[in-house]
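Take a look at the structure set out below.
Excluded from the complex is one protein chain; the other protein chains are retained at their positions.
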Amino acid sequence: MADKIPPVQLSKSQFNLVGRSVVTLDDVSAPQISYLLRKARYISDHLPEVSQAAAGKILATLFYEPSTRTRLSFETAMLRLGGHVIGFAGAQNASVSKGESIADTLKTVANYADVVAIRHPKEGAALVASKSVDIPVINAGDGGHMHPTQTLADLATLQSRFSRITDLTIGLCGDLTFGRTVHSLIETLCRFGNVKFVLISPKELKMPQYVLDRIKASQSCTYEEVTDLTAVIGDLDALYMTRVQKERFFNEDDYLRLRDTYILDAAKLKLAKPTMAVLHPLPRVNEIATEVDSDPRAAYFEQVKNGMLMRMALMSSVLGVKLPGFAEDDTKEVRA
Amino acid sequence: MADKIPPVQLSKSQFNLVGRSVVTLDDVSAPQISYLLRKARYISDHLPEVSQAAAGKILATLFYEPSTRTRLSFETAMLRLGGHVIGFAGAQNASVSKGESIADTLKTVANYADVVAIRHPKEGAALVASKSVDIPVINAGDGGHMHPTQTLADLATLQSRFSRITDLTIGLCGDLTFGRTVHSLIETLCRFGNVKFVLISPKELKMPQYVLDRIKASQSCTYEEVTDLTAVIGDLDALYMTRVQKERFFNEDDYLRLRDTYILDAAKLKLAKPTMAVLHPLPRVNEIATEVDSDPRAAYFEQVKNGMLMRMALMSSVLGVKLPGFAEDDTKEVRA
Partner (left out) sequence: MADKIPPVQLSKSQFNLVGRSVVTLDDVSAPQISYLLRKARYISDHLPEVSQAAAGKILATLFYEPSTRTRLSFETAMLRLGGHVIGFAGAQNASVSKGESIADTLKTVANYADVVAIRHPKEGAALVASKSVDIPVINAGDGGHMHPTQTLADLATLQSRFSRITDLTIGLCGDLTFGRTVHSLIETLCRFGNVKFVLISPKELKMPQYVLDRIKASQSCTYEEVTDLTAVIGDLDALYMTRVQKERFFNEDDYLRLRDTYILDAAKLKLAKPTMAVLHPLPRVNEIATEVDSDPRAAYFEQVKNGMLMRMALMSSVLGVKLPGFAEDDTKEVRA
């Protein structure tokens, strides 16, 4: 099947991300996202060819709170491009945080590194960081911990499974109120259009109105809200699972009752299409039974790999390094 | 003097460790251990030649509890093979340990790395890790903190000093009850045979029966149990010292009385053969006086280097990378 790529006509210059910081996906145009998806797929097929592309470049991972999964993904991405990594994680950063502003830390690190990935407990920290320096800063999570490269990982997984990120019925299941990952995914998919969202949650954890409004405002996306996963799982092309956190509930009983309803297991999976893809931002606790891992529909560990590939695509782009053999402006793939 | 190598006839395929996890030394055959010893010696003599052998490969060091010595040894080994390193150590791993299973962490990391070294406070963690993924997992200590590459370092030090790991009289001194390092060394040497073990400890810290049974079950190894180091030191080819930990004793007096008996110093060393090798797994506290360090018989810092070389040999083997100039199947060296 031929790949379907979002229907936008692009000039080469539109792809240009050199020197750009990415705090939210609003910093990246839809054509640029398509470009990154194509680039990640190229990288996946040509790891040896790109293994020296960023030789001599240095990534600084400034993790003011630990997030090992995300940090290792960024670091691996840089190493697999042939670059170097410096940085700190959590407890190590004592001297940095002791009274020094984020701006000063960034201005210091800009003397060491060519690109920064920052994670910080305070919302807005990544924006402040990006405004402080001329080198590109990538948000690896601040405040609500939504971050653009997580959404890029999600998109790459859909692209990898379906060769498209449009014309899909996508279920989002679990905690839709606080799960900012799903909010970001919906907002981004709405920029491309032609997605039907099936929003599956207990009434206590429904999708916020502003996200629903965003879907309504799109030309071609629609949604429905349901409470029963088993009733709709058969309709879905993809099912995005999220954690249902105990602390969201008033009492233990509610938590226990609801939690099980939204656990994906082999029994529920029997009702799904054979080609459905199961996504999850990880780490999971128990919302996906481990018996699902060996089902070919399980895509959540692939998602980890796709996250790394998208970080390679993004970092090589903002650094302005060329990937040998990659056609920057592949018009064949960019068509209506 | 010609090297004596354990008398086993091997086919090339027996050496094959590609893709293999090493949780205990039971995962490695005696011929494979001989092969690793030969490989480590080759590496030691050809560091520049092997310095790009693992280019593009990534080691993940997953240290759920800190062990700087072991972590740095693995990391140096990978870097000296030309590969990259990612990972976490102790306090950094908050996000990994927060509710995520070891299996899930490994399945995630398998998307980043080509080989894993894991250290974990819980016995069995390394086995669980190795069962979770297809990439090779090397146990860097779990539970009792015995780990196979420590024993490989010990064997390499004997090989380096005596050009053999058989036909030796080896004293093991100190805490023989809880010192799992010496248990592992004895069990491995018994697979090769022709070692006389002299077990030197206070009666409170004698060798467990199952280890004695293992020696008895071997065809050609023997042991004797003694309490006085000075009485036997003159007979030994090698003396393996261990820490005598205060918390093993009921009272301070017993500890102080016994501790000094098992401290190796220049005076005791005068009674030893001029070629005796002193080993110690490190870190030492005070069981070897620092005056011994400058004695040519002190082999414990060499042991550190040998540990790194054996980790280079083991990682290059499980990764299946070729070492330029190394004869994989050197039949000349494999003879009765």
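The chains carry the letters A and B, assigned in the order they are written, with residues numbered from 1 in each.
Basically, a contact is a pair of C-beta atoms (placed from the backbone, for glycine too) under 8 Å apart; a residue touches a chain by one contact, two chains touch by 3 or more.
Note that the structure is a prediction, hence the values are computed from the model and not measured.
A.B. asks: Taking the entire complex into account, which one of A:15, A:42, A:74 or A:88 touches the absent chain?
C.D. replies: Among A:15, A:42, A:74 or A:88, only A:88 touches the chain that is not shown.
A.B. asks: Specify the residue from the set B:51, B:166, B:227 or B:261 that touches the hidden chain.
C.D. replies: In the complete complex, the chain left out is touched by residue B:51.
A.B. asks: Kindly state which of the options B:17, B:33, B:58 or B:89 is in contact with the chain not pictured.
C.D. replies: Missing-chain contact among the listed residues: B:89.
A.B. asks: In the complete complex, which positions of chain A touch the hidden chain?
C.D. replies: Residues 56, 58, 60, 84, 86-88, 91-96, 98-101, 103-105, 107-113 of chain A touch the chain absent from view.
A.B. asks: Please output the residues of chain B touching the missing chain, sorted low to high.
C.D. replies: These residues of chain B touch the chain that is not shown: 47-48, 51, 66-69, 72-73, 75-76, 79-80, 89-92, 282-285, 290, 293, 301, 304-305, 308.
Quick note on the criterion: only the chains that are shown with their structure count from here on.
A.B. asks: Would you mind pulling out the distance in Å between where the CA atoms of chain A average out and where those of chain B do?
C.D. replies: It comes to 42 Å between the two C-alpha centres.
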